[in-house]
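All protein chains but one are shown in place.
Naming follows writing order (A and B), and every chain is counted from residue 1.
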Amino acid sequence: MTVLEVTGLRRSFAGLRAVDGVSFTVGQGEVVSVIGPNGSGKTTALNLVSGVLRPDSGRVGFLGRDVTGWRPERLAEAGLSRTFQNGRVFGNLSVAENVLIGLTSTLEAARPLARWRNVPVLRWASLLAETAVALVEPPSVRRESAERQAEVSAQLDRFGDRLTPRASDAAHTLSYANRRRTEIARALAASPALLVLDEPTAGMNPAETAEVLEQLLALKATGQTILLVEHKIDLVMRLSDRVLVLDAGAVIAAGTPDEVRTDPRVIEAYLGKRRTVARP
Amino acid sequence: MLDTALAGLVNGSSYALLALGLSLIFGVANVINFAHASVFAVGAMSGWWFSVDLDWPLWTVLLGVVAVTGLLGLVINLVAVTPLAKAPPIAALLSTFAVSVVVDNGAQLVFGPETRRFPALLATDNLGLGGLRFGTLDVTILVVAIGLMLLLGWFLRATRYGRAIRAVAQDRDAAAQMGIPLARVQNLAFVVASVLGGVAGVLGGMYLNNISPTVGSTVGMSAFAAATLGGLGSLPGAVAGGLLLGVVEAFGVSWWGGNARTLITFAVLLLVLWVRPSGLFGKRTPLAAEPMTGTFFGAARTVRLKPWQVAVAAVAAYVVPAVALDDYTVQIGVQVVVYAILALSLTLVSGQAGQISLGQAAPLAIGAYTSALLTTATGMDFWLSLPVAGVVAAVLSVVLVSPSWRLRGHYVSIATLATGLLVAAAAVNFDWLTNGPSGVSAIPPPSLFGAEVSAPLAVYFLDLTILLVVLLLVVRLRRSTLGRIWSAVREDEVAARSSGIAAADYKSLAFGIGGFVAGIGGALFAQQYGYIDPSVFGISVSLLALTIVVLGGLNSPLGAVVGAIVLVGLPEALRMLEETRMLTYGLLLLAVVLFRPQGLMGKVAR
Partner (left out) sequence: MISRRGLFTAAAGVGATAVLASCGRLSGDQAAAAPAPAAGPIFFGVSAPLSGASAEYGKIWRTGFDLALDEINGAGGVNGRKIELLWEDTQSDQKQSVPVAQKFAGDSRVLAELGDFASPASMAASPVYEKAHLVQFGFTNSHPDFTKGGEYMWSTSTTQQDHAPELAELAKSLGTKQAVYYINTDWGKTTWKLYEEHAKKSGFEIVHSEAVQADGSDFRPSLINGRDKGADVLVFIAYYQAAALLTQQAKNVGLGQAKIALPSSAYSPQYIALGGEATEGAQLIVRFHPGDPRPQVREFVDKYQKRYGKQPDDFGAGAYDALKILAWAVEHSDGTREGVRKALLEGKDIPSLLYGPFAFREDRRVTTPKSTRLVVKGGAFTLAGA
């Protein structure tokens, strides 16, 4: 089954075509990586897929539905979670609270009348009910809250003793690598159908990168579908089922890591420029 | 038709001159300079002094004004803006507001408060076109505005310092890494902008004929609207915005009468922002820059009181005034309490949900009018009017503010500022509903257990009780799931949305609940005075409320109460100063913003 199906995606900024007719699919349980030189449109493509930007044209299908132009919050509720290039954590919330935010879409008792959320005007019934529940805090909400706290602990445990001891520290006090871990934990909290990662190891040293790779491999083993943008070729080659190469906003090659690595266009556009061919 | 347009053009060019300076400062320092209008007034007043008392000719008058206002601009930057470079933009905004209080009141003391005639150094009606008489002066203003825009444009493009200014405007950090002396460039921008403001003051003085030390406030808000209209940071935008606003105002006044001017100004501003969120000429980046984590709120953590400390404080708040304070002090206490309620509404909107509002007087006014009109016109019981006032203020707050969700950063604050001014202007203009400038009088005091609540102490007890309820409400909301969701929206809206949080809905909700609380405060306000009119709900109320919250520590409910005690109590404590009272108040305000930008109740995290 196809989780994500992107066809003919286009977006330009002030006449510059950042993404120019990109099409690809991501299947259930697959890990697909997008690589390409700086400015080739990788991050823009992710932003278009995750609803942070609206495409000029093209179609995004997610779990069989046309989700083109959906707002990011709606996509997130539908099961698409993402992380950001520079690690966007909520600096003044604790690590645990950051992960709790990732669980927001799973709340039922604390967010009543969720069905009306996307209906104009009527959404206020849901918002006001949420306010009332926040003020009164009935037992059901307290119970739910306790359950979610337990889930948070489970999520943090994924990263061994990296985050758990710091669960109640404010996120802005964390090291860079731990912020990225927090962000991944937040994105994974709601068990998304598709996890979109934008350079999860950017700025990390080799040891940290290796650690993240292990964690992502473990995640892949559980059957998690992942769309990944990454610069570090080693990581991409080890993790990916398929690789997509972008240059100047267009897909210039696609296939298994081995196919892509030997593609002359790729070597010219990307690997050639770096003058280093990654060894397996 | 033609002469109305022409009159608008002439008036608009004086807005354009001021808007140029505002835009330049915004571009370089990313600060909305509330003191710019005061610089204009100082330019006008010193120009008057040079030409009338010292009898200088026009060119030396201009040189003198350039020297005075250039120096003033430098001082403003060094004293009020540069020290806050690391603080959030809101701190610099409030400090420039404090500077404007100091400069306006200082000028009143130096020059005397009288309105005086500005000498006509240029002819004012030697030319004619289509029945409208105008003069060399009007043409000069228009030419100078456009000329200065071109000159500035040239300066920014062709000179080393100009390029430095542009580099800083585009990316401060990158410019600093390139070895551009940030401090010097920002000084230069303030000096240039203030000189523009001073020259505008001289020309504006001639144009307005009459000037006083407070002349800036009249023109300032329109110039501010003009700069935003054109797109903050854009010089052609400032001029185009000024001229456009002038013409639209002229036709609006011609059709709907002179009293509609403010209403027109801010309705136009809001409409333009809704259609073009970065103004007519402003550049809009498609995606907000990724924020640095924990820049502002990370600096401060709120002081937490233990429950027994809160309980003791609450009991003391009841007992001490009853036992130890006279009615005058209790009356001040009533004001403190009402401002604390207003400030708490901002704690939710600005502190919790991160939406800096410069227009919280709007729901206060709506609540006050709702309760006042219901109790006087329909004889509704006060106790019923209280929640109704809250609900009406909440609904209108949401409706008025929600189109601003497309806006970002400073533009959100500006939209709230415009909303606040629009509501006050509506109260003046919608005579049939609000009784216009005459206001609503003879608002009956509420009764409780058959007794009238009107003695200061009784009103104080009533308001204090409501304050405590609101405080409890705010504290509970902050600690709930909802509070956490708001925090996420405040910290990083894009990340919050990608986590499944409908940020716009939650911002609306924050404004809604904030509006409800402010509306309740408004109802209490109306009952407290028994009389309200539109002048009560000016921009100073909005700014005071925000200053209270910032002083108290933006994200601390108790801080809002402490801030209200300090800032509402202070002008009363300074009463013995008479004429120098507001000057001193401004200086203290400035000191508070400079030395405790994290707030009284915030402590710096280690």
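Keep in mind that, in the parts below, a contact is a pair of C-beta atoms (placed from the backbone, for glycine too) under 8 Å apart; a residue touches a chain by one contact, two chains touch by 3 or more.
Note that the structure is predicted; figures quoted are calculated from it, not measured.
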Missing chain -> touching shown chains B
In the complete assembly, which of B:V219, B:L348, B:L407 or B:V423 touches the absent chain? B:V219
Touch with the omitted chain, as defined above, among B:L150, B:A183 or B:A451: B:A451
With the missing chain put back, one of B:D55, B:D173 or B:D327 would touch it. Which one? B:D327
Which parts of chain B face the unshown chain closely enough to count as touching? 3-4, 7-8, 10-11, 105, 108, 112-117, 120, 124-125, 128, 131-134, 208-210, 212, 214-215, 217-219, 249-251, 253-254, 257-259, 261-262, 307-308, 311-312, 314-315, 318-319, 322-323, 326-328, 330-332, 335, 428, 436-439, 441, 451-452, 454-458, 461, 528-531, 533, 535-536, 571-572, 575, 578-579, 581-583
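Simple rule for what comes next: only the chains that are shown with their structure count from here on.
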So in the complex, the part of chain A that touches chain B is made up of which residues? 13, 47, 50-53, 71-74, 76-77, 81-82, 84-93, 97, 100-102, 104-105, 107, 110-111, 117, 123, 127, 130-131, 133-135, 137, 141, 145, 170-172, 179, 186-187, 190
Using the touch rule from the top, collect the residues of chain B that touch chain A in their complex. 286-287, 290-291, 293-295, 297-298, 473, 476-477, 480-485, 487-488, 491-492, 494-503, 505-506, 508-509, 512-513, 605
